[in-house]
Structures are given as C-alpha cells and as structure tokens.
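And now, chain A:
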Amino acid sequence: MTIPGSWYLVVAALLFGLGAFGVLTRRNVIVMFMSLELMLNAVNLTFVSYARMLNDVGGQVDVFFVLVVAAAEVVVGLGIIVAIFRQRATVTADDISSLKG
Partner candidate 1 sequence: MGYLDWLIAVPAVGALAVPFISLPEERRNLVRGFGLAISLVELVLAAVVGIKFNPHATGYQFVTNVHWIGSFGVSWFLGADGITLVLILLTALLFVIAMFAMKGVKDFRAYVGWMLLLEAACMGSFTSLDLFAFFVFFELTLIPSYFLIADFGMGASGRAAVKFFVYTFAGSALLLVGIVSLVFIHDSETHHLTFSLPALMNTHLSGTTQLLLFLAFTAAFAVKTPIFPFHTWSPDAYRAAPIPAVVMLAGVMAKLGSYGIIRFDLELFPSTARSLAWLMLTLAVIGILYGAVVAAGERDLGRLVAYSSLSHMGFIVLGIFAFTTEGMSGSILQMVNHGIYTAALFLFLGMIYERRGTLDVGKLGGLQKRAPIFAAMFMLVVMASVGLPGLNGFVGEFLILLGTFITHRWWAVAAVAGVVASAVYMLWAYQRAFHRSQADAPPFGEIRLKEALLVAPLLALIVLLGVYPAPLLSRIGPTASSVVQHVLAAKAPGAAAASLPAVVKGVK
Partner candidate 2 sequence: MSAVGFVVLFPLLGFLILLAIGKRLGDPKAGWIGTGAVLASFVSAIVVWLSRLGNEGHPYVLRLFDWFSAGGFHANVSLRVDGLSVAMILFVTGVATLIHLYSIGYMKGDSRYHQFFVYLNLFVFSMTVLVTANTLPLAFLGWEGVGACSYWLISFWFERPTAASAGKKAFIVNRIGDTGFLLGTFLVFQHLGSVSFSRITAGSLNLSPDTATAIVLLFFLAAAGKSAQLPLFTWLLDAMEGPTPVSALIHAATMVTAGVYLMARLSPILALAHTADLVIAIIGVATAFVAAMAATAQTDIKKIVAYSTVSQLGYMMLGIGTGAYTAAIFLMITHAFYKALIFLGSGSVIHSLDGEQNIRKMGALRKFMPITTVTMILAWLSIAGVPPFSGFFSKGAVLENAFGDSPFLWAAGVITALLTAYYMGRLVYVVFYGTPRFEEVTHGHDPHESPSVMTIPLVVLAAAAVLGGLLNLPVGGFGFLGSWLAPVFGTAQAAYPMSTGLKDALMGTDAVVALLGVFLSWRAWRGASENPALERKVFLNGWYIDAFYDRVFARTGTAVAELADTVVDQRVVDGAVTGVAGVARLVGGAGRKVQSGLVRSYLLIMVGGLIVMLGYVLTVAAR
C-alpha cells in the first residue's frame, strides 16, 4: 500500500503547528528549544516529501543543510543557555529581559 504524499505534508504541517505552539506558549527555554527542533524537522519532512513527489534530489540536499545548521544552532543555543543558567540560575525566558527598551 502506498501512502499518498499529501499525508506526509499533513503530518509535517501538524508537527510544525505543534512546534510553533510550543515555542509561543512554553516559558522554559529548553522546551522552547525542543519545539524549535520540532519545527525544523517538520520542514525537513516537507522537503523530503516534495523531493520524492517531484523526483528532485535537491530537496534532500537541502535537508542536509538544515540538519547541519540545526546541529550548530543547538550547540550555540545550549551553550548560551548554560551560560545564562550559570549567571542567573534560571532558564525561564520571561526572566531574561535585560535588553528590553
């Protein structure tokens, strides 16, 4: 049985929505980070689906780029979080607001 390509896209859209909801609602920076990863992977899924549907390998290549960027972003991001945690002993986004106008 073949699953239609559109299902993959629906799943990706759901994942993306889930991720966006998480980023907007959660206050814990680490959870926000995880939600962000979810959104990135949703996009990856979309890329792969379209690559398959359109028979274009370019979509899969892009996924590799995204993966690498996401990995780098996690490294930097977690580094910053750890640094903030050491300074402030908190990972709640609302408490980190020294740059407010």
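Criterion applied: all candidates are chains of the complex that A comes from, given by their letters.
The criterion applied here is as follows: a residue touches a chain if its C-beta (ideal position, glycine included) is under 8 Å from a C-beta of that chain, and two chains touch if they have at least 3 such contacts; residues count from 1.
These numbers come from a predicted model, not from an experiment.
Q: Counting any copy, say which of 1 or 2 touches chain A in this complex.
A: Contact with chain A is made by candidate 2.
Q: Contact residues on chain A for candidate 2 in the complex?
A: It comes out as residues 20, 23-25, 27, 32, 93-94, 96-101.
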